[in-house]
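One protein chain is absent from this view; the other protein chains keep their places.
Per-chain residue numbering starts at 1, and chain names A and B are given in the order in which the chains are listed.
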Amino acid sequence: MSGGSTKTQVKAANGGLERGMVALRNVGARRMQTFGGLLAVLVVFSVWAVIDGGSKLLLQRTFDGLNNGFIYSAMALSLVLIYRSTGIINFAQGNMAMFGTFIAYVLIVEQGLSVVAGVIVAMVISAIGAAVIERLFVWPFDPKNHLAITIVTLSWYLIIAALAGIIWAFDPRAFPSPFPTGANDYVSIGGARIRYASLGIWATVLLTLVLVTQLLRRTKIGLAFRAVSSNLDSGRLVGIRIGRVVQLGWALSAAVGTLAGCLIAPSLLLDPNFMSKVLIYSFAAATLGGLDSLGGAVIGGLIIGLVQTMSGGYFKIIGSEFSLASALAVIIVILLVKPSGLFGSRRVERV
Amino acid sequence: MQPLLDIDDVAVRFGGVTALSGVSFSVMPGQICGLIGPNGAGKTTVFNCISRIYDPTSGSITYDGRDLLKERPHTIVRLGIMRSFQNLALWPGLTVLENVMMGAYRRGKVGFLRSPLWLGARREENSLATRAYQLLEELDLTDIAFRQCEGLPYGTMKRIELARGLAADPRLLILDEPATGLTHGEVTELGDLIRGLRDRRDLSVLLVEHHMGMVMALCEHVVVLDFGRKIAEGKPDQVRNDPRVVEAYLGAPDQFDAHGASSATSATSATGGTGGEATA
Partner (left out) sequence: MALVKITQNTPAHWAYRAIRWAVVAAALLYVPWFAHQPARIDQFTQVAAFAVALLGLNLVMGFAGQISLGHSAFVGLGGYITVILVAKHDWGYLQTIPVVIVICFIAGCIVGLPALRISGLYMAVVTLAVGAVFPIIVLKYDGLTGGANGVLAKNKMLPPSWTPFDAHSRFGPVAYRYLVVLLVAVVMFVLTHNLVRGRIGRAIIALRDNSTGAAVSGVNLGVVRTVLFGISAALGGVAGTLLIIQLPQATDGRFGLELAIFLVVALFAGGTGRTSGAVPGALIYVFLPYYAIEWAKHISFLKGPGASSVSGVIYGVLLLIFVFVLPGGVVDGLRRAWGFVFQVIPRPMWLMRYRGEAPLGTTAHGGSPPMEVDAHAVDAPHTPDATGPGSVPEHVAKADTTDRSLSSTTNQHPVFEGETPR
């Protein structure tokens, strides 16, 4: 009798495990479907685009789109980090990145640091700044009071933008690129050019993604971070110091944001508003990817970048100034089909 | 007699997790039916299927000869089904009276067009409010009628939810753990109250409750779930003595020996995922 009961339970446990695996496989299958769908769209579009303008033009536009896309990816990554730790969208993210970029500018142009060192120091400074903001202005709130925290980020959006305006005024400034930007610094693929600076940006963003995911996957605090972002209450119950984890999310996010700002600043000019448009595209990218998925943020960023470039390039009716609208239209359509983004986790509502 | 609510072979799976499998039972008109089972047995899942918050993976739910699965959460109240919630679903931004008035939302007619112009709204508001106030009287809640319902004692909020449920004039009232947070004496009174309400109206009650005393005293029919599967059904006395029910609640007799602790743990951890195997 005793043995029988235990056996039943072991069997039960195995059954649970098996079902868990099936569930995982189902999730995988759904991802594959999503990928497949995207790929199909991509193939159909490419064939049409090659017929329309030739392969060289398509390649060039793809590279341009990826260039923007990787910047959006980096910003989206920073948005996702805060979303996962605090459960909100940080509307101040763009301005935090802008401020960080200005710090890097001061360090490099006025203090004479090398570009790479300046960017890294600026990343550290903005991480500390974000951690302080989190501790003083976000931590006092109940973590579930999302509306209040969102309003806090809106206030910082205003304060940071205004401070930058007061300190640095609104004249656009040139920001040095950390990568070679000479006229001949490019590789040629199929007649299309990729500049070294672009390659540098792509590599930096991918490296950042890998570093962040590894940090979250391999370290103890990363484990705590993932636990908190999937279930706050359980995280607290098992003794995770949530404050530390949330602060880490903000610090990481600010560092990544500053990096994104420094990457795009050379191609735009630096002024207190220079991140606002980028931020909107990154919101789109993060939403598209599903707000809580790091990889989704990167893929979302690339899609937004490509849609923006292609729609501006190939569809004369849309035109370049309308590309923002088309990118946003794409998100709305995708959200209607998949309400929590392409790779976001769907939460089952418990009542 | 045709059952009012008929649940036939309902299964619910979330991804690979089986919350319910092959559950069938029915509620007769005028009956008070109890749904019991250990934590995680799937009782609330049954409720969520009836109130259309979840879609069953398979099976059918029929209410009064109608396919309930074709309905949406906001349409079932029109058919006369109203429910309460385990963790309360009251609205802190509204007063107690307004909470109860919301239960009769479907009985109001003044919508987006007439409301801004206040056409016919006064008359409707007055009748809804008067009716809600009567219910508050019936449940002895008039003292707090004009208070926001935030910060009231748990048991009071449970009663407000009951009043809201009654305001919808339901034929089937579904109560999710109505006695939680009540003292022993209050539980007895709640039982009397529910029976009284049933006797006075054309009402059937389906309730989930952990308070066995109340279930056994109140219900005419009891359904027992364990691991998402129905393990027993019948009159309270039959169910109480059913060995499978005893085992589900207390564990197998031999579980309390040396290895008991570990196997009990594994049983708990597998609760959500194992479906029926454990008892099969």
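Here, contacts are C-beta pairs under 8 Å (C-beta built on N, C-alpha and C of every residue); 3 or more make two chains touch, one makes a residue touch a chain.
Bear in mind that the values here come from a model prediction, so they are computed numbers and not experimental data.
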item: Full-complex contact with the absent chain, from A:A49, A:I89, A:A192 or A:A255; value: A:I89
item: Contact residue for the chain not shown (choose from B:L69, B:L94, B:A217 or B:V246); value: B:L94
item: Touch with the omitted chain, as defined above, among B:I36, B:L68 or B:M82; value: B:M82
item: Options A:Y105, A:F283 or A:F343, residue touching the unrepresented chain; value: A:F283
item: Candidate in contact with the missing chain, chosen from A:L39, A:A117 or A:L147; value: A:L147
item: Where the unshown chain meets chain B, residue by residue; value: 51, 53, 73-78, 82-83, 85, 89-94, 98, 101-103, 105-106, 108, 110-112, 115-118, 121, 124-130, 133-134, 137, 139-140, 142-147, 153-156, 159, 164, 168, 181-183, 186, 189-190, 193
item: Residues of chain A (touch criterion as defined above) contacting the omitted chain; value: 83, 88-89, 91, 137, 140, 146-148, 150-152, 154-170, 276, 280, 283-284, 287, 291, 319, 321-322, 324-325, 328, 331-332, 335-336, 339-341, 349, 351
